[in-house]
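What follows is a single structure, written as structure tokens, with notes after it.
Of the protein chains in this complex, one is absent; all others appear in place.
After this line comes chain A, so read on.
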Amino acid sequence: MDSFVGHENDLNLKATELRLGLPGTDESEKEMMCSFKNNKRASPESVEDSESVAGSDDKHGNRETPAAKTQVIGWPPVRSYRKNCLQPKKAEAETGIYVKVSMDGAPYLRKIDLKVYNCYPELLKALENMFKITIGEYSEREGYQGSEYAPTYEDKDGDWMLVGDVPWDMFMSSCKRLRIMKGSEARGLGCA
């Protein structure tokens, strides 16, 4: 992938340019690969990555950020203890808890990964963003009073429960699917 932007409009002379080097490699990338010391161990292969770092795009012109794809032993110099601490997090994150989310009146359902969220406010905010609605704040007495919507979930027993009553961890393990109720049906749930 080319890290240069803006070639769509010009004649793309670069592609027809006569120059030394393997086809498909950029000039600067070639320089990078030549300057790498040849040794017997796995050499990091420069792979162009077009993600710009820290938001500033063309401040430095052609900003190359080739990433070492092959793992070099001993690099980066990070203690294995630290690596092991950060790694398991990634493994855990890969097995998400995906549940269907339906909203009354919506043409199709959505799916979210409950593991992404650490507490109810985060989940509710995500639902609000996803469906462009306002759910508001939970209160034990009133439920989601003041809102047109009430988030509910189906638990392991098949019952429909109001989101927010039980501790987060308990909710995560018992929630089978979510349903955002609307209108009078929603308000009905909030009654004492």
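Everything that follows uses one rule, which is that a contact is a pair of C-beta atoms (placed from the backbone, for glycine too) under 8 Å apart; a residue touches a chain by one contact, two chains touch by 3 or more; residues count from 1.
Convention: contacts and distances are computed from a predicted model.
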{"item": "Per UniProt, the name of the complex member that is left out, chosen from \"Actin-related protein 2/3 complex subunit\", \"Exosome complex component RRP40\", \"Ammonium transporter\" or \"F-box domain-containing protein\"", "value": "\"F-box domain-containing protein\""}
{"item": "Hidden-chain contact residue, picked from the options A:Gly74, A:Gly105 or A:Gly158", "value": "A:Gly74"}
{"item": "Missing-partner contacts on chain A, residue numbers", "value": "28, 31-32, 35-37, 39-41, 44, 46, 49, 51, 53-56, 60-61, 63-69, 71-83, 85-87, 89-90, 118-122, 138, 167-168"}
